[in-house]
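Removed: one protein chain of the complex. Kept in place: all other protein chains.
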Amino acid sequence: MSDVLERPASSAPLDDGRLKIVGTRPIRPDGVDKVTGRALYGADLAMPGMLVGKVLRSPHPHARIVSIDTRKARALPGVKAIITGADFPELADEEYEAGESASNLRDLALNVMARDKALYNGHALAAVAATSSAVADEALSLIEVVYEVLPHVVAVEAAMADDAPVLHDKLFTGGLKEKPTKASNIAKRNEIKRGDLAAGFAEADVIFESRYDTAATHQGYIEPHACVASMASDGQCQVWSSSQGQFMIRTYCAKVLDIDASSIRVTPAEIGGGFGGKTTVYLEPLALALSRQSGAPVKMVMTRDEVFRASGPTSASVMTVRLGAKADGTLTAADVELKFQAGAFPGSPVGAASMTALACYDIPNFSIVGYDVVTNTPKVAAYRAPGAPISAFGVESAMDDLALTLGMDPIALREKNAVHDGTKASYGPTFRNIGYAETLEAIRSHPHYSAPLGPNQGRGVAVGFWFNVGGESTAAVNIAEDGTAMVITGNPDIGGSRASMAMMAAEVLGLPIEKVRPIVADTASIGFSMLTGGSRTTFAVGMAVTQAAQKIVEDLKRRAALLMDVSVDQVDWIYGAAVCTDVSKGKADLSLADLAAKSGQTGGPIGSQISLNAQGAGPGFGVHVCDVEVDPETGHVTILRYTAAQDVGKAIHPSYVEGQIQGGVAQGVGWALNEEYVFDTGGVMENAGFLDYRVPVASDLPMIDTVMVEVANPRHPFGAKGVGEVPIVPPLAAVANAVRGAIGKRMTSLPLSPPKIRAAIDAG
Amino acid sequence: MAQLDFIAPVSPEQAAAALLAGGAGARPLSGGTDLLVQLRSGRLPPGLIVDLKRIPEAIGIRQEAGGFVIGAATPGIALGEHAALTAAWPGVIEAANLIGSTQVQGRATMAGNLCNASPAADSVPALVAARATCLIVGPAGRRTAPVESIAVAPGRTSLAPGEFVLEIHLPARSARSADAYLRSIPRTEMDIAVVGVGVNLTLDADGVITDARVALGAVGPTVIVADAAAEALIGSKLDDAALARLDTAARAAATPISDKRGTADYRTKIAGVLARRAATIAYARAEKTA
Partner (left out) sequence: MSKRTQVSAVVNGDPVDFLTDPGATLLDALRDELGLTGSKEGCGSGDCGACSVILDGRLVCSCLVLAVEAEGRRVETIEGMAEGGRLHILQQKFLEHAALQCGFCTPGILVAAKALLEVNPDPTESETRYWLAGNLCRCTGYDKIIRAVMDAAAELRQVRV
């Protein structure tokens, strides 16, 4: 089931209520390739003379690398290159802004290949390129590494302890008033404050406080990281890889290897899922370095085990949430503390988690303090609305308990404290054009919300927020000689964005959708774009596409005026044709095909490129309701029904918007119920495979109903807001709140695995 | 460099000879759903793979002496397609069909499940409860052994060098008998059993249980035959008191460890829960049989 709730009039500049393509559900342009097996992903390219590259990874979670002896491996026939950290330049300790999050280049390089220390089980220490997979495996086994094994730390609070093993002896806690003198695993303390916390709690009739924790979870994309890279003797590089941004790959490879960006041409393969996890590099710089040494193209593909052990999960966390409210439900104060595991290098999403934690609420007095903590685990990577699901789990669980304490309906409590247009957001800016109230109402009035429940069943509600971003984007539109169009962008299409790009261009040009072919171009063929992430592509790249198409329409009007011998202001562009508005002139309409055929007479080829830095991405709000049944004897949770409402601005292709919502819910349900990194006492991940990591399978889930609330974003030509990230924010708490309803006990620790639930029931 | 070798003999004796000659690194291949994973992960060094699927006796289901003979390389999906086998031994079939996905069912075999010697093997508690035996072929000829004698420790079997299981034999079904298997997993599919329980019952004309066998999986290093749990049922009509005794006896028999799949405490409790539920299903099935 899906519903679209629409406001009568859109405030979007190009939505006149008569859109022909935007808002419809055409078949995606890349669809046939993907249902026939033709689409080429990261591991699907083969080049002549290609070598196989493999990585030697640390068996220890924390060890000093005393020496690496590669001589025996080098002597093995078929081994063509071996690299270690010594093959990479030393990089400065500097932040580099790339898309959704900043990266420290020195840390990035050290994560790609360790130098002095291995900081987690799975950390790359060396890589080989050989003529076959078997030879590469044997070569890895011949590399001799001498380690000085060091004490390790995995849990976030253990890493914060004074006597914890220190990962980086030059890491001093940032964000403190006085610069510390002792190195610490706490990379940073961040704080957001408003009002007077003590006064706020003093005003409260009810105060609720609890502690929560969540486990590290992985994005779980089905396609492992993969690339083919080639560096020629003149230093010119080709990279074919699966990532969320070919320009991100180019930038990071250029920085890590200290070569010119223009010398690297990155061709985006189809990407088999990312969810934020492919917003960084792991293999590409290694493959290029191996290719440089061997003189041959090198293909590298991670195993699933490597994906879990060595690519970014998101943070495990420990949180406390304290809420104060008047008897009528008005929140007077909130105090939130977040401790996030960053993995081996600083950079957990605790900052975003802090900014989103209270973003749905208008609270006069609050404090949010976050800690970014390094641990001997893989460096975290972005995961869909990074950090927000975690802090929402704490805050939304606490809100549920507060509603119970106050005897209030959980949606009514949220409505009472909801942010509106004009509210100053907890993280700073003032909200405009948000559809949060409409989204709450959509769930309150949904039949699901009032449907009866049976024994051992419970219903949970939770809300969620994500900023959505814009950013630097380029798009080009070129018209072929027959009047059909190509849309060229620089953003990998993870979930159907090519369809939305083509639709927006077709709408502006007045062409049928099948006459517009979108492609995702390599880094040498289109201008720079930030990566696909932050729910930015349909908004920001879509803005560039629309403007490029509009520029073409202006040019077509000029060309038509020339051919019709009228002035430009007498030409309109209506449904794909130039129309002379002065009927008395008796000019025949000129279609795009007519104009394309005569482009030689009017100035040459028809095409345009727009580069912009899109601002004004509309923030997104989601409200979810989930029904569960708990088997009281086994602790097993069944998701009976799930409905997710979200303000999407304008659904360009509603099917793919629904798909984003459904996918986000499924990932959130997995995070809530079963997914977790399990480490043994030796700091080794015990469940580095799909068998025991346990993402949801088809039989674990019901249909996921969606309600698309359309409160237009006037900054986007068609009113679009980002949609991909919001839907993973509420489910963790929605599921936990439903379990609370079913068993009458509050579960504060994720995942809500059967043994934990049975133990909670038994605890009485 | 270590090299994997592969042969596909067409007789059991050829297979036994090859396995013997291949030494410690030789492995029989039936479905391969465990073996290939172990080879790939490096847990098993490459050696000799002896494919059993070209041996005629190793494939298919035959009815013999009122019971069933199941070739070692018969995939799970073929078991479920066999109407008479499913009617006679529903618990064994549901156990076998719980192993892995549809894709895994297209390959995985009960003999492989047995000889992989995982404490959590789904089909083994059901086979043990069914008093199944297996026909073992080796360099010294053929012998028959009860299925519970095969696994001696996690990943280790009692099979001698060169020996392999060629067939699994399910005995003839007596009247008013039925079995059931249940397992507990965190998801609905695709997981390894956290606990598995097989129950096999025979009733008299009045519905009194005259024979019972209860086998517990994933709560000890090998499958546990819970005799006290079976005794708790015999003489009862599976009333609440009998079910309570069964629960207690099953929990008492369980000797689980805590690991990534579940805590010892949880496993112990669930052994009791599943024993009750499986017994209830088996009882209802037995009542319906002639």
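By written order: A and B. Residues from 1 in each chain.
Definition applied: a contact is a pair of C-beta atoms (placed from the backbone, for glycine too) under 8 Å apart; a residue touches a chain by one contact, two chains touch by 3 or more.
This is a predicted model, so every value here is computed, not measured.
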Checking the contacts here: which visible chains does the omitted one touch? A, B
Which is it among A:143, A:541 or A:704 that touches the chain not included here? A:704
Which of B:117, B:147, B:165 or B:190 touches the chain that is not shown? B:190
Contact with the hidden chain only, please: which subunit A residues? 25, 27-28, 30-41, 43-44, 46, 132, 134, 219-224, 270-275, 301, 303-304, 494-496, 653, 655-656, 658-660, 662-667, 689-691, 695-699, 701, 703-704
Contact set of subunit B toward the excluded chain (per top definition): 1, 3-6, 8, 29, 31-33, 36-37, 39-41, 46, 49, 51, 53, 75, 77, 100-104, 106-107, 188-190
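Note that only the chains that are shown with their structure count from here on.
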Between the Cα centroids of subunit A and subunit B the separation in whole angstrom comes to 44
Across the complex, what residues on subunit A touch subunit B? 134-135, 138, 305, 633-636, 673-674, 678, 686-687, 691-692, 694, 696-697, 699-700, 753-755, 758-759, 762
Residues of subunit B touching subunit A in their complex? 1, 41, 184, 186-192, 194, 259-263, 265-266, 269-270, 273
